[in-house]
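Read the structure below first, then the notes.
Apart from one protein chain that is not included, each protein chain of the complex appears where it belongs.
Right, chain A next:
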Amino acid sequence: MAFSKDQLLDRLKELQIEFSQYEHPVVLTVEAQAKYVGNLGGALSKNLFLKDKKHRYYVVSALADTKVDLKVLSQRLGLGKGGLRMAAEEALVEILKVPLGCVTPFAVVNESARHVSLLLDHGFKTQEYCFFHPLSNDMSISLNAHGLDKFLKSIGRDPSYVDLEANPPVGKDQPPDLAAFVPSDAPILSDLPVKAPTQDSTGKHVSAASNSAAVAAKAVKPSGNVQNVKEKPVNTVQPSIPAADAGNFVEELLDRASALLLSEISEDSIKQHSGQLGAEVANNIKKCLREDLKNLATIFKNTAYTEGFYAGTRYQPKRL
């Protein structure tokens, strides 16, 4: 389900974002790109695809001249001194769905890149227009930072610009200033699971909408919801999906229950309770897990309600 260059260009036109496109032979570096579009007045961008020790990914998009120090960036993100590395080529293809040399902020349009954090150089804002690859190395497009913002907002991303050259102190009393850019959700590493949540969330929206008695005041049309989810490949309520996913929720419950079950059944406990072991274990599981599972269920409920609420506030009444 990777977004293609043409789909991207079509989308930019749909959103009425002004841009110019330039085809050229495949380029793998900024220097090579400069040969073809370097003299057209706009600013070239350099784009890094990075990963941290906890397998979270970041796209850092900066003006070609901006100095990006990975050690400083790592500290500002709260990852310690050596927390950031260049991501492997396989990750580039799997997550950003672009070839080598083609990292671009536009790659976050892909479902697989949902959890990739995007850091944009505030220098972009002072340029009339900047060059990026539109998901393919054989073309460069130039557009203004406003245009980029419009596109990012349309896919539910909050465009935030950062002074990448700044080096503020990070310590006990000065928390890392870019900590908010560290993705909080588990990243999706391969293609298949990506499809499943989308399907589940479609189903989720329908059932959440009809079950959510709290939103009863607004009759949310199930078909309307499904249609919305299909149109946008990236659902703007995405951040909460891991918790609202019924499948994940049940897996988590089963994991905890079976872990506890396994720990309860040992040579000693078998000897101690023999025939009564079943009842004993059942009771213990209930006692230990009750509160934990209720908490998980409340989080699930709150997330589902939020999705319904969000959809309800953007509900378009029937045209009479």
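FYI, a residue touches a chain if its C-beta (ideal position, glycine included) is under 8 Å from a C-beta of that chain, and two chains touch if they have at least 3 such contacts; residues count from 1.
Please note the rule applied: contacts and distances are computed from a predicted model.
Asker: One chain of this complex is missing from the view, so tell me which of "60S ribosomal protein L27", "Tryptophan--tRNA ligase, cytoplasmic", "Myelin protein zero" or "Pyruvate dehydrogenase E1 component subunit alpha" is its UniProt name.
Answerer: Matching "60S ribosomal protein L27", "Tryptophan--tRNA ligase, cytoplasmic", "Myelin protein zero" or "Pyruvate dehydrogenase E1 component subunit alpha" to the record, the invisible chain is "Tryptophan--tRNA ligase, cytoplasmic".
Asker: Thinking of the whole complex, not just what is shown, which of A:Tyr36, A:Tyr161 or A:Tyr305 touches the missing chain?
Answerer: Spelled out, the listed residue whose C-beta touches the missing chain is A:Tyr305.
Asker: Name every residue on chain A in touch with the hidden partner chain.
Answerer: 172, 184-185, 213-214, 216-217, 237, 239-240, 242-243, 292, 294-295, 298-299, 301-303, 305-307, 309-310, 313
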